[in-house]
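A single protein chain has been omitted from the complex, and every remaining protein chain is retained in its original position.
Order as written gives the chain letters A and B; numbering starts at 1 within each chain.
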Amino acid sequence: MITNLGIEENKEWKCLPCDCLLKLDRVRIDYMNGSFTVELPRCPSCGMVLVPEEIAVGKMLEVEKLLEDK
Amino acid sequence: MDQKKLHQVEKQCIQEEAPACQSACPLHVDARTFVDQIKKEKFSDAWKTLTRSLPFPGILARICDHPCEKSCLREKLGGPISIGALERFCVNQPRPRIRTIPMPKKKFTMAVVGENLSSLVAALELLKKGYEVTLFTACARLGGTLWDLPDTLLPDKVMDQELATLYTLGLKVEKKTIDGDALADLLNEFSAVYLGLDTPETAPLVEEELPAERTFALKRKGLFAGGFNAPGQNLQSGNISTNVPPMTQAFQGRAAALSMERFTQKVSLTEGRENEGAYPTRLYTNLEDISPLPPIEPGDPGKGYTKDEARAEAERCIQCQCLECVKICPYLVHFKGYPKRYAREIYNNATIVLGDHAANLMINSCSLCGLCTEICPENFPMADLCLDARRDMVENKKMPPSAHAFALDDMAFSNSDSFILWEHAPDRAKSDFAFFPGCQLAGSNPDQVIQTYQFLLANQSHDTGLMLQCCAAPAHWAGNEPKTGEAVSLIERNWQDMGRPIMILACSSCMEMFKLYLPQIEVLSLWEVMDKVGQFDQTDMPGKGRSDSRRPVAIHDPCTTRNQPQIQAAARSIAAKLSIPVKELELSGKKTECCGFGGLMENANPDMAKKQLAQRVGESELDYLVYCAMCREQIRGAGKRTVHLLDFIFPPKTLTPAASAPDHFIPDPAGRPKTGLSQSRENREELKRNLLEHLWHRSEPKTHETVLHISPEVNAKLEKRRILHRDIRAAISHGESRGRKMQSVKNGRFLVAHRPSLVTFWVEYSPADTGYHIHNSYCHRMQVIERKGTGENS
Partner (left out) sequence: MARPVTAQPLYKTPILQRLTGPVLRPGGLGLTRESAVKCGLEPGQRVLDVGCGYGAAVKMLAREFSLLAWGIDSDLDLLKLNPGKPAIQARAQTLPFRPNSFKALFCECVLSLTPDMGAALVEFERVIEPGGALLLCDIHVREKRYSDQLKDIPLACGFRQALDKREMQELVQGAGFGDLAWEDLSHLLTQLAGQAVFDHGSLAKFWAGVFGGECSSSLRTCETIRASRPGYFRIIAKKR
């Protein structure tokens, strides 16, 4: 199942080599024993993924701590 | 740690030991809680506290002879708490209904002889345990001499009420005088027999001088006796059944009842009974800040305390606790417990409180500074506990990676070619000594490393070499034994290659590591050496006589000098020679506090380190004087003006004179900002390069590094997130060289991601005339699994 992280559709960042805006798409993220499928802005062409700052230092950090905390 | 070790360690924390009043009470009434409840006017709860320990609480609370008062710590501070009077006050308050759960009936029958208090208590205890009890008395009613007490002290109504509990529990009473023959019958008929010696008629039945200590057993099997008062006397001498204090009667009756139970169960009569009856407590309570207060006297002695008087008297109670370590250590406070509980939690590896404090975080947040052990009356080994637990976690692969990763990376950097170095002195062929400044001093103030080295060459020995490395402290603190071993072996190898010189260590943490892991290496503290050979009283010594060196400073000893008083003395001696007026902090010397770097507290729990520092810097208004680079950076980072001893010995100079520094000296080294993580790395790298080039005339090609333009706000973010400038350069380089980057359609800025190892770094930047502007940077450990194309399953 895919998680909606509550990010708005990306209107700012484009993939430079492919010259297209990143669109929310399913992305797999792993850490230790956990593997999650979430929606993140992704280049439809080459697959480059953007992890926005508020996710990185917010929910992602929370889950990292959860997985580390056994 | 196994169960046995756990119990040993737990025993060292005395916080849960009974207060003096409770341990002095033969029945262990929790007087401390009782008095607290009176203070809070929770009379119902106070009653319950009494009922928990006192048989016939209505009687005993009134007539109690309060041996607790003699042990009360207030005795030397105005006078003991009038616990007896408070008990008498309490019984005049409404008594709550307390439900007792009846025990299942047991098949053994017990006989109790005598109608006085000890016999009544013995009977009550046995009935409560579920035994059938028959009491034998020559009297018409139970109670004996209790009825002789004045009605004002013990009203008849109360006697009836309390004695009724015996009948409610099913006591059988037989009116009969027990003589020798009758006693023999009783011993046959009943499982065990109790003789209440406070009923004088029983005395002839006893053959021996005294019942056995603790068990109150007599020689004849199944026969027990209590209710006597025989200091220096024995039962045969008579008159010991009179004036037996009520608490003694009650205690002996209860103790004998327990013996009788064990006797019928055929188990040990003595096992686990060491603390029965009065005993001296191990609890320690600090009385330093308690001012003497006289006891409150009741306005009407006949009526006893009024509610206000009782409360006022109860407020005098110190509420004895130990908590000496908790009082002094923000870490122990933070996790809302005390060492005995922490030991149990670490053993169980459980969360401490219901909340977000995990045992992992607790174990990793201790600075291992040893102050609590120093303060504790029993030297509780908190640091050992946490360090062992960390080692276990690492061994069992349960150490959270993010706890110590940065510090271990930093250690790896210090032991890489970027920093590591050992050389004999320039143009010398051997090293009798070697200077080991440590990686933190090199990162904090590389110039001072050079100046100190040159000082040693000039004053200690021309054959002083130099060794740049990390001493393994980060790995040791992280509980990572393999990495500690590697770093230690590296030192050993280099030391051998250098010809086994005597090592001069600038850092006391390095000193601790050397003493622990490299006892074969002879070590000297830089401060002792400088104190001995430095010629500080020469008038042309730079720094001497400068105006700012005359402002008083408070000296902060690094926690690793706790058991090295000679190093602490050397630092002070140097300061005195430089005419620096030094004030002592209250917690200094053996009792010094950690700056928050120790044990990798700063790494594993930055919030905890902040609290630790807040306490330390709050202890004086003065600037602080330190002689450890980690302390310098930590304390300065907390906003306190901090000067390192080397700042006085080698005042920092500018390269060119300036209006504010016509003599080249940078004014105010105490105001120099915290060095910062990126700068520390660069300093170390630069130091090696400088030394090789200028002292050993070996140049290494310098890689031209991209210029980064970073605002102070962004820099602060980087420091907090532990993102180094080299991480940023690597990310930009990675993105630029591959062309894999994102661009903002709003402002044209670039965004790039780079995952060199276990962390992904994101950098938002734009090109500048030279180098790049860095607008933002963040990182995470989670790994994005990229896939090509659209709509495919990963």
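Just so we're on the same page, contacts are C-beta pairs under 8 Å (C-beta built on N, C-alpha and C of every residue); 3 or more make two chains touch, one makes a residue touch a chain.
A quick note: this is a predicted structure, and the numbers were derived from the prediction, not measured.
Trainee: Can you tell me which of B:S268, B:N348, B:S416 or B:Q535 touches the chain that was removed from the display?
Mentor: Per the contact definition at the top, the residue touching the missing chain is B:N348.
Trainee: Suppose we count only contacts with the excluded chain; which residues of chain A make the list?
Mentor: Chain A touches the chain not shown through residues 1, 3-6, 33-36, 38, 58-59, 62-63, 66-67, 70.
Note that only the chains that are shown with their structure count from here on.
Trainee: How big is the gap, in whole Å, between where the Cα atoms of chain A centre and where those of chain B centre?
Mentor: 42
Trainee: For chain B, which residues are in contact with chain A within the complex?
Mentor: 358, 360, 398, 400-402, 721, 739-746, 750-751, 753, 760, 762, 776, 778-790, 794
Trainee: So in the complex, which bits of chain A are touching chain B?
Mentor: Going by the criterion above, the answer is residues 11-17, 21-22, 25-31, 37, 40, 44-51, 53, 56-57, 60-61, 63-65, 68-70.
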